[in-house]
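Note that this complex is displayed minus one protein chain, with the remaining chains in position.
Chains: A, B and C, in written order; residue numbering restarts at 1 for each.
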Amino acid sequence: MSETVDWAGMRIDRSTAADLPQWRETVDALRTSTRPRAADALRAAHRTGRPIAQPRCGVGGHEEMLELLRRLEPAGPGMLTVTIDSYTRLKQFDRAAQALREAPADLNGYPLTVHGWRRGRQLLDAVGVPLEVRHGSPDARDLFAVALAAGFTSFEGGGIGYNVPYCKDVPFATSMEAWRQVDAVCGALADDGVIVDRELFGTLTAVLVPPSISLACTLLEAIAAVREGVRCLSIAYPQGGEVHQDVAALRSIRALAARYLPPHVAVHPVLHEFMGVFPRGRGTADALILYGGLVARLGGADKIINKTNQEAYGIPDADANALGIRTALMGTSELLDFVALDEARIDEEMSWLQREVAELVDPVLQDGDVPAGVAGAFAAGRLDVPFSASVHARSLVVPARDATGAIRYRRTGELPFSAAVRQRNDRLTDTGAGSPDRFIQAVTADINYFLTSEGVTS
Amino acid sequence: MSETVDWAGMRIDRSTAADLPQWRETVDALRTSTRPRAADALRAAHRTGRPIAQPRCGVGGHEEMLELLRRLEPAGPGMLTVTIDSYTRLKQFDRAAQALREAPADLNGYPLTVHGWRRGRQLLDAVGVPLEVRHGSPDARDLFAVALAAGFTSFEGGGIGYNVPYCKDVPFATSMEAWRQVDAVCGALADDGVIVDRELFGTLTAVLVPPSISLACTLLEAIAAVREGVRCLSIAYPQGGEVHQDVAALRSIRALAARYLPPHVAVHPVLHEFMGVFPRGRGTADALILYGGLVARLGGADKIINKTNQEAYGIPDADANALGIRTALMGTSELLDFVALDEARIDEEMSWLQREVAELVDPVLQDGDVPAGVAGAFAAGRLDVPFSASVHARSLVVPARDATGAIRYRRTGELPFSAAVRQRNDRLTDTGAGSPDRFIQAVTADINYFLTSEGVTS
Amino acid sequence: MQRLVILGVAHSDAHAVANHLIAMQLREYGFTVVNLGVCTPLADFAAALEANPTAEAVVIGSLNGHAYADLADLPALRAAGRLRCPVVLGGNLTVGSHKSAGGIERLRGLGVDHILENPFELPMVLDLIREAATAGRVAAGV
Partner (left out) sequence: MQRLVILGVAHSDAHAVANHLIAMQLREYGFTVVNLGVCTPLADFAAALEANPTAEAVVIGSLNGHAYADLADLPALRAAGRLRCPVVLGGNLTVGSHKSAGGIERLRGLGVDHILENPFELPMVLDLIREAATAGRVAAGV
C-alpha cells in the first residue's frame, strides 16, 4: 500500500497528488471552463424529450484515444466516454504504466492516471461534447482527482455498482467510504458552482438483474451521494428486454427520485442497452440496439449507453461503435412517435416495481447510516445481486423470465419482500414442476434470451 | 422505327430477336432452372410474416454490375435488382451500346439488351437470391424477351405506372398494349409451369400521390394482367409517411385483390420506402428508412424496396445501399413486435380507401376492355395522377397532407368521387381561407414533409 | 372574360413538379391553364398560342440551366410572326452559365419579356401584362 494524503477531503496516493495542480486551480479551471458540461447536455436532452447517445470507448495510447474520440464524434453522440483500463481500475498504476510503455494496444482502456491530467485535458479539447470517465473501480479516488484536474464533468461509479460486478473481496464498507469521499468532493464543488454529473451503474452483474434490485442499489447510492452534496445524478438501468417492464423501470427512476431525493437534485434516467449475452448475428444485434433506443425514448431516459453489433465478439472497432450510436439514435427518432404502449400495463408494472424497491430500500434507510446499512443488508442477504463476483453479495436470489420475457424472481432468497410481492413473483415464474436440471436449463435459456430469437430475426 | 417480328406473341425488334434462343429453349431453361425464383421468395416472406428487402441497383458495365450484386448480397436482401439505364428504357439500344463502349460509368443502369441474355444469366448465377428487372419503360417487350432468355423470374412495370412518370407523350393505348403482350407471355409461361412475378409500380410520380390513386392504377393493371394469364403479382404502394394510412393501404392491397382478382392469383403487397423529397441529414434519412421497414411489417407487405441515406444526393454507393437494406430490415425485426397501432383508425382508413378505389375503378371496368377504359378515363380526368410527366394524365388533382400527415385530396379534379368521399376530403383538408400563394406554399410544404421535420430529428 | 395562359417547361428540361405547382397556383388565381408540360419545344408553344389566341402570356419554366439554348429560336419564330405574345421565363436561371446579370441580359436579348426569379411574382407579372395590354388597346382606340 502506498502512502496517502488528503486532497480536497479525499485520501489519495501521495504520488498521484504530487502531480496535480492546486485544488483552487482545479476549481477555478472547472468554473471558468467554456467546454460543454455533462449536466447541461443532460438537461437539454430532458428538455427536448430526446435521449442523447453515448458509446463506451477507451484505448491505451493517447494519440489513439484522441483519434477514437474524433472518429466517434461525427456519429452524433451527445456525450463521449473515456473508458479506463483494468489496471487503473484496481489502482495498479505501476502495471498500467508498464503496459503503456511496452504494449499500449493490450490495455483495455485509457490509463488516465498514468497519462495525467494534462493529457486528459487534451481529450476534452478534442471534441465538442462532454466526456465522462467510466471504469468499474471500487475505489476511484485517485482517478477522480486526476479527472477533475483534467476538467471532466461526469464520473461514473458507486459503492455498490462498482463493487459487486468487479471485485471478489472488497467489503461494502470500503467501497461505500471511497465513493462517499468522491461524492463529498462533488458537494464541495457544487457549493463553488461546479456541477459534476455522477452516474450510478445500475447494471450490476448484467445477468438477469431484476429491475427492483437495480433500482434499489442505485437509489441507495443516490441517497448517499445527495447527503454528501451531489446535485446532478445519472441513474442507469440495464435494458432487460421486455418493453413494458423496461419503460416502467425507467419511468420509476423519476418517481423514486421524487419520493426519496430532495427536489433540488437533477436526476437523469439512463438506459444501458442490453448488457447480457448479445446476439452474434448482425441483423439481430442491430435490431436490439435500435430497440434499446426506442425503449429509452419511451421510458423518458435522458441518455442511452449504446451497444454495437460487434458486442458478441469483444471490444468493437470505431466504425461499429459509430454505427451503434447511429442505430441507437434511430430508435429515438420522432418518426417513431406513433409507437404507443399499453399504459395500464406499464402503470401496473411501475406500481409493483416501486413497491419492491421500497421493501428493499426502506429497511436499509431505517438506521440513518446508508453505508453501514448497505453493508449489513448485503451481509444478511436483505440486499442481494444474482451472479455476483463479490463474495459480499450472497447471490441467493434466482431470477427468471416470465412468459412475456420480463425479469422476475424465481427465488427471492433472503430479500425482505412482503407476501404479496413474493406471491406475484411465484405466480409469474410458476412453470410447473421441474427437475433441478430443467431448472438450470431454464435459467440458462433466460440468460441467453436474445440468442434464442436470433434464428428467427437474423 | 426498326422492323419488328413476333416472339412468343410479342412484337419485338428483329435485331433483338435475332440474338435470342428459341422460345422453347427459353421455356425449358426457365422450367428446369434450379435458381431461386422470385415467386418462391415472395411466398416464403408471406409465410413467415417478415417482408424481404430489395434495393434498387444498376450500373453500366457488366463486371461492375456483378461486383455490385456481390457487394449487396451480404446485407441480406431477399431479392436483388438489375436497374436498367434510360436509353434502354426508351428502346434507344444503339445509344445504350455506344455509351457502354465509350463511357459505361455514365449509364444510369445496366443495358441488359445490349449486354445480352448470356451476360444476364451470369448476373443471375452470381448471387443466391432472385433478381428482378426494374426500369421504367412504357414498352418493355424487347427487354422482357432478353430478361426471360437470361432466366429472370421477376419483371416490373405496367401500362400506367411505367408511362405516367416517365414519358411525356406515349398514349395509354400504346403502353397498355405493350404491357398486355408482356402479360400474355407470362400467361403462356404459367401454362407451361413457369411463374413470372409481375410487379406493378404504384409509386407513379412519387409526389404526394393519394393512396386511392396508386391502388386504383395498380388494380387496373393487375386486372388487365390477370386477364392475360398472369398468376403472380407484386403490387407496390409508395410510403406516404403517415403510419395508419400506409398500413391501411398495404392491407387494402390484399382486400382489393380478394374482391377484384381470382383466388388462384398470388398477390404480394410491396412497400416502396418514401419516394418523395428525401431528408439530407443522415440521422433523419436512416430513421425514415427504418420507419419504412416497420410500416411494411405492420402493413403485411411481403417486400420492401429500400431507400438509402444518400437518396437526397443521387445514386447511392454500394455501402450506403447495403446499409439501407440492413436498416429497412431492422424495422421488420420481431423485437419490434410490441408495436401496436390503433386498429379502429386503420379499419376506418381502409374502409374509405377501398371505397375511393372502387369509385375510381368500377366505372373503368364497366365496358370490359380495360386498356380502352384506362385510356378513356385518363383523357376525361376520371383517372388522374398529380404531377404527371405525361400529358395524357391531366393532373387536375391537387393532393394535400391533413393535420396527421396523411395524404388527402385538396382538389379532386374530374375524379368521379361520391359526395361522401369529396366531403370527407374537403373536411380533412380544410385549412381555412387562404390566398392562392399560401395554397402553393402549403402544397410545397406537403411535398417537403420530411425536410420540415429534419431540424428536429437529425 | 376567362383569363388564359400557356404554360410549359423548356425543351431540354423534364422537371414536372414545379410546372404543376405553377399550374395549380394559376388555376387557384382563376386562370385557365393550357399546360404543355415538360420538354416542350418552342415551336409547340407557338402552335399552342395559335390554337389559343386569347392567351395573355406564354410562361416557360427552366430549371436545368439550359434556358438560353432552349429559347435560342425565339427571335426566328417572332421574325416569322409567331409567338408574339409576352413570354415570361422563370426557374433556376442563375445556375451554370446564367449566374451573372449578363446571362439574364442575354435572355432578354432573345426577346424574353419578363424574367422571374420567384414564382410567387407570376400572378403580379401577368396582371402587369394585362394592364399594359389594356392600356395599349385604349391607346390604339380598340
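What we mean here is this: a residue touches a chain if its C-beta (ideal position, glycine included) is under 8 Å from a C-beta of that chain, and two chains touch if they have at least 3 such contacts.
Here the structure is a predicted model, which is why all the values come from computation and not from measurement.
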For the chain not depicted, the shown chains it touches: A
Residues from chain A at the interface with the omitted partner, ascending: 168, 205, 207, 386-391, 395, 398, 436-437, 439-440, 443-444, 447
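We adopt the following convention: only the chains that are shown with their structure count from here on.
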Most central chain, judged by mean C-alpha position against the global CA mean: B
Length of the line joining the C-alpha centres of chain B and chain C, rounded to whole Å: 35
Distance from chain C to chain A - Cα centre to Cα centre, in angstrom: 66
